[in-house]
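This report refers to the structure that appears directly beneath it.
Every protein chain except one is present and positioned as in the full complex.
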Amino acid sequence: MKRMTGHRLFWPAVVLIALLLANLAFTPDFFAIRVRDGHLYGSLIDILHFGSPLILVALGMTLVIATGGIDLSVGSTVAIAAALACLHISESDDPGSLGTVLTAVAIALGVALLLGAANGVLVARIGVQPIIATLILMVAGRGVAQLITDGQIITVTSEPFKLIGGGYWLTVPFSILLAAAVVLLASMLTRRTALGLLLESVGGNPVASRLVGIRAAGLIGLVYVVSALCAALAGLMISSNVSAADGNNAGLWIELDAILAVVVGGTSLNGGRFSLGGTVLGALVIQTLSTTVYTIGIPPETTLVFKAVVVITVCLVQSPVFRAKAARRRSGARHGNRPVASKKLEVGA
Amino acid sequence: MRAQPVLEVRGIRKEFPGVVALDGVDFRLFPGEVHALMGENGAGKSTLIKVLTGVYESNGGEVVLAGQTVRIGGPLEAQEAGISTVYQEVNLCPNLSVAENIFIGREPRRFGMIHWSELRRRAAESVAALDLDIDVTAPLNSYSIAVQQLVAIVRAVDVKAKVLILDEPTSSLDRDEVRQLFTVLRRLRDQGVAILFVSHFLDQIYEICDRLTILRGGRQEGEYLTSELHQGELVARMIGGELTGLAELADAARTEPTGKSFLRAEGLGRRGAVEPYDLAIRPGEVVGLAGLLGSGRTEAARLLFGADQSDQGTVKIDGAVTAMRSPRTAIGHGIAFCSENRKAEGLVGELTVRENIVLALQAARGWTRPLSRAAQDELAIRWIRALDIRPNNPEALIRNLSGGNQQKVLLARWLITDPKLLILDEPTRGIDIGAKTEIQKLVAKLAGDGMSVLFISAELEEVLRLSHRVGVLRDHRLVAELRNDGTLTPERIMSTIASGATS
Amino acid sequence: MSTDTFLSGLTRRGRGQIPMLVTSVLLVVMFAAGSVSYDGFLSGQVLLNLLIDNAFLLVVAVGMTFVILTGGIDLSVGAMVALSTMISAWLVQLHGWPPLLVIPLVLAIGTGAGLAMGWVIHTFEIQPFIVTLAGMFLARGLCYTISIDSISITDPTYTSMAQTRIPLGELFISPSVLIAVLAVVVAFVALHYTRFGRNVYALGGSEQSSVLMGLPVARTKIGVYGVSGFCSALGGVLMTFYMLSGYGLHAVGLELDAIAAVVIGGTLLTGGSGYLLGTVLGVLVLGLIQTVISFQGTLSSWWTRIVIGALLFVFILLQRLLTSRRRS
Partner (left out) sequence: SGGGSGDKASGGGDKQLTVGFSQVGAESGWRTANTKSVQDAAKKAGINLKFSDAQQKQENQIKAIRSFIQQKVDVIAFSPVVESGWDTVLKEAKDAKIPVVLTDRAVDSKDESLYATFLGSDFVEEGKKAGDWLVKEYQGKTEPVNIVELQGTTGSAPANDRKSGFGDVIKGDAKFKVVASQTGDFTRAKGKEVMQAFLKSQPKIDVLYAHNDDMALGAIQAIEEAGKTPGKDIKIISVDGVKDAFTAMAASKINVVVECNPLLGDQLMELIKKVKKGETVERRIKTVEGVFTMDQAAAALPNRQY
C-alpha cells in the first residue's frame, strides 16, 4: 500500500520539481528563503502563499470528483464569500475588531454551507447532472456576488481580517498554515474514518454502493458542502490578501484550475479512487507554472502556448502507457514481449 | 490424428504484475469439435481466451491459426480472422437495444445507411432461434443478467465464425436455455465450427464436449477425450486432489426448523415486476426460489431487500410491519442481499479485495466508526482463506481477479455482516465445483446456526440440496411452495412450473 | 401478465423519448410566457433570430454531442472557434488568400487538431479533460501569437455571407442557419444511421465491452474528437461570418455553453445516452433565455446573471421532476 501511494504521487512530484528547477535556472536565488521583517520571504513561500486558495478549492473539488461529480460553482462561491465578509466588515462600526471579523467569517462560511447544500440537494436528491446543477450556481452566484458588492470593489482595512490571507503567524504566511490545516483535517477525515472508502465506493460503482447500504445521497450532499466551505475559505483568503472583495473577478475560472489540479494529481474525473496528496501537488504545479511564466518573462501572448506545452508534458509523463512506450522505444529491439512471429493477420474466409 | 487444428497455441505465457497467469500453455482446437477448457477458479481459462483473441498481449509463445503463425492485435482482428467470442462477464453495451447489441459492428445496411427494420427483424429471428421471447428494441439493461448472457451468445453465434469461444456462457442459465444452447452448438459443430467451451458444470461438459483440456495454476495439465476421462478423475486432475462428498448436506436440510418466522411478506408485489406474493422465512430456514428465466425470482427478492420499492403488500420482520424504503433499511434489520449481477451491482472494481470485503460492514457502521486497519486485514485474510480466494493478496484490485474469485469476495462481503436473513441470488455463479461445495456447506452451516437464507439458483439440484422449502415462480407470480421432504425432485419442480399450479 | 409485459415493453421503448418531449413542451411554454410578457416577442423573426444568433453554437454543440456520447469531453471548442476566426481573418485580410481556399483550410486544421487530440487521448490513455484543456490553451495561445488585436474582414465573400438574408415569406434567415441546419441533419443521420454513429453510442455505453465486441474503438474515439474539431472549425467559420472579424477573445466560455446545451438536451455526461435533437433543444433553451433577458431590458449586469441562473434552474427542475414522475 505504502509503495503504491508513493508511486501515485511520484510523477506529479517529479513534474513539480522539474518546474522548480527550471525557475532556478532563470533566477539563481529562486530557492532562497530569507527572513524579512520577521516574515519568511522568497519565491517558494510565494508559491505556497498564492497557491493556498487553489489548494483549498481543489481539495473540495477532489472529494466531489471522487463521487463522480464536478463542482463548477466554486468560483462563484469564492466571490460570494469574499463579498459577504468584506461587506460585513466595511459596514461595521469597528472593522478592526476581532468580533467583527469572526462574524464576517461565520457569515461567509454559513452562506457557503447553504450554497453547497443546495448543490448537494440538486445532485443527490433531485438527480440533476452535477455539471448542470453547479452551472446554475456558477452563473447566478457571480451575479449574487456582484449584487452584494454592487459591482464595485469593496476595500476593507481590518488587521484581523488581513491575517487570513495576507498575514503571518510565527513568521509563516497564515494562509499556508490554514491550507495545511485544512489539508490535514481532510486527510484525517477521509483516511482515518471510513469516509474515504465510502466516497470511493460511491464514485466507483453507485449501484453497488446503494446495494451495500451506503447512504450515497448524504455523502454526496456532504462533499458539495465541503467543497463550498473550502471555496468560501479560499474566497476569504483571496479577499483578505488584497484587502478587498471583487465580486466580478474573485475566483474567476478557479474551477478550471482546481479541476486541472485534481487531474494532474492523478485522480480520475470518472470518480472513485482519489488522492488528496496528489491534488495538493497538482495545485502547486499549477501555481508554480504561473510563477514560472512571470519569472521567465514569457510574454502574455505566448503564455497560453507555454502552459499548453507544460500541461501536455505533465500528462504524458504521468501516463503509464506513454512511459511504457517510451521505455520500449529506448530499449529498442531487446523487448521480448510480443509473440515471436508477427505476420499480419489475413482476413479469414 | 484428424485434420490440422484450426487454432493452436504453443507455450503461451502471460504475466501480470506479481502473477503468472499462464505458464507455457499448449492448446489445440479442431474443426467440428466442442472442446472444454477446464480448471479451478483462477486457473487461467479466461486469460487464455483473452490472449487467444488479442485482448492481452502474451509474454511468449505463439498462436497458430489454420497452420499459420499469426499475431492477433485485438478482438476486432480476431473477429476478422473468424474467431467469435463470448467473454466471461457479459460484455455488451447496456445502453443499446438488444437488437443493436446483436448486430453492432455488422449492421445490415441499405444505401450505406443502417437498415433498421431489417436489423430488428433479423435480431428477432436470431433471438427466437434460441427460444427467447423478448422485445429486441428494448435496451439491454432492462433485462436480467441471464437474458443478457443469452444475447451475448446470440451475437457470437450469429457471426458464423470458424471458431466459437464461449467462456462460462451457461453460468446463469436454466436447463431449458442450456438445452437450447446445446442444440445450437451441436448444429454448429456438425457444420464444422470449432467450439471452445468453458463451464464449471460437469454434466454440461459431459453432455456436449468431445475433448477437454485441463488447466491447473496456469499450466496445462493435459488434454483428454471426454469419453475417456470419468468425472472423479477429471475433478481430481483439476484440483490436484480428491473432492469430499456432498451427501451429508442433503440430509441436514430435511429437518425443518420450527418457530416464528423472521420475515414474512404479505401480498408483497410491484406492478410490472412481481405479482403480490406471500412468503415466510423462519430463523435457520433455507428457502429456495425456483423458476424459469425471467420468472421474477430476482425481482421478488429485491423487494424484500428494498432494492426496488414494492407498491403493494407489506413486509413483517419479527412480526412488525416494516417499510423497506431502501437497502439501508433492510440492512438495518439484518438482511443481506448478494446480487446476481456482480459486475454492475456488486464489485467496486477500483477497490482492493480487502476494501470490497469490508464495504457492507463498514457501510452499516457508518463512516464515523471505521473498522481499524488491523481488523480489516484480519477479516480479509480470514475470508480469503475460508473461501480460498486466489490470489490470496488482500491488496489486489478486485477487477483483476478471475470471475469466480470475484464472486467469492462478494459472498464474503455479506457473510461478515452476520445477517439474520441472507438473500443469495445465484451465489455460485461461475464458482468451480470445489469451492461450490465449500459454499454450500457454509450456507448449510450458517442456517444450522440460525440464519435464515433465501437461496436463488438456476441450478435446481443445488436449490434442492440446501432448501427446506422451495417457492416456485412462473410469469412473475409465486405459484407454489413445495416442501423439500425428500420426495421433491427437479422434475417435480419443472412440472410445477410447467403446469403453473400448486401441487 | 401479458398487459404487464406489454406495458413494460412500451415504457421501455418510450423512456428515451420522454425527456425530449418534456424539454420541447417546456420550451414552448417558455416561448408562450415570453410572448405574453413582452411586446414584439411573439413573432416568427424572434424565433428565427434564435437560429441566426446561435448558428455557431448549434454547430459546436453538435460536435460536442458526439464527444459527450462517448463519455468524453472537449474543452477546446471555444478556443478552436476563436482560432478559426483568427486564421480566416489573418489569411483573408492580411494575406489576401481567397476565401474558397481559406475555409476548407480552416476546416482541415480544426479536424486535424481534433484528431490529434483524440489520438493522444486514445493512445496514451490520458483523460480527455486535460488533453482538450491543453488544446484549449494552445489554440487560444496561437490566436494571440497571430495577433493580439482583432482583425476586421472586409472581403466581399465574407461580407456577403454575413449580410445575405434568405427570405422566408416576411421573415428571413442567414446562410449560416442553413449551414447549421445542414450540419444537424448530417450529424443526425451519422449518429442514427451509420455504423460510426452506433459505435459512438456503444463506446459511451461501455468502452471495455466495445473493445471486446470487436468494435473499432480507436477509430471511433479519435473520430469523435475529429468530428468535434471539424464542428468547432465550422462553428468558427460561421462565427467569422457573424462577426466579420478574427479575434483571440472570441467565443470565450463557448465550451461551457456547448456542454450545457448538450446536457440540458438530455445527454448524459457519462456517455452512451442522449439524442442530437436534444442538443438542438438545449441550444434553443439557452438562446431563448437570452432573448427573454434582452426583451426584459431592465436588468442590471448582475440581475442578468441571476435571472439566467434562475431560469435555468426552473427549467432543469421542471424537466427533471416531470421526467422522473413519468418514469416511476
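We call the chains A, B and C, going by the order they appear; numbering starts again at 1 in every chain.
In this text, a residue touches a chain if its C-beta (ideal position, glycine included) is under 8 Å from a C-beta of that chain, and two chains touch if they have at least 3 such contacts.
The model shown is predicted, which means the values in this text are computed figures rather than measured ones.
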item: Displayed chains contacted by the hidden chain, counting the whole assembly; value: A, C
item: Which residue of A:147, A:236 or A:311 touches the chain not shown here; value: A:147
item: Omitted-chain contact residue, chosen from A:27, A:92, A:193 or A:270; value: A:27
item: Given C:105, C:252 or C:268, the one touching the chain that is not displayed; value: C:252
item: Residue, one of C:97, C:196 or C:303, that touches the chain absent here; value: C:303
item: Touch criterion as defined above, residue of C:24, C:45, C:123 or C:157 at the omitted chain; value: C:45
item: Where the missing chain touches chain C, by residue; value: 39-40, 43, 45-46, 49, 52-53, 56, 143-144, 148-154, 159, 162-163, 239, 242-245, 247-253, 290-291, 293-305
item: Absent chain, residues of chain A that touch it; value: 26-27, 30, 36-37, 39, 41-43, 46, 50, 146-147, 150-153, 155, 166, 238, 241-244, 246, 248-250, 252, 290-291, 293-295, 297, 299-301, 303
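The criterion applied here is as follows: only the chains that are shown with their structure count from here on.
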item: Arrangement of touching chains [line / ring / star / complete / other]; value: complete
item: Whole-Å gap between the CA centroids of chain A and chain B; value: 43
item: Centre-to-centre distance between chain C and chain A (centres being mean Cα positions), rounded to whole Å; value: 29
item: Multi-chain contact sites of chain A, meaning residues that touch two or more partners; value: none
item: Of all residues in chain B, the ones touching two or more other chains; value: 80
item: Contact set on chain A toward chain C in their complex; value: 68, 72, 122, 126-133, 135-137, 139-147, 151, 247, 256, 259-260, 263-264, 268-269, 300-309, 311-312, 315-316, 318-322, 325
item: Residue numbers on chain C that touch chain B, as the complex places them; value: 1, 4, 7-9, 12-13, 16, 189, 192-195, 198-199, 201-202, 204-206, 208-216, 272-273
item: Residues on chain B engaged by chain A in the complex (per definition of touch); value: 57-63, 65-66, 68-73, 77, 80-82, 161-162, 305, 307, 326-328, 330-332, 337, 339, 344-351, 355, 358-360, 362-371, 395, 413
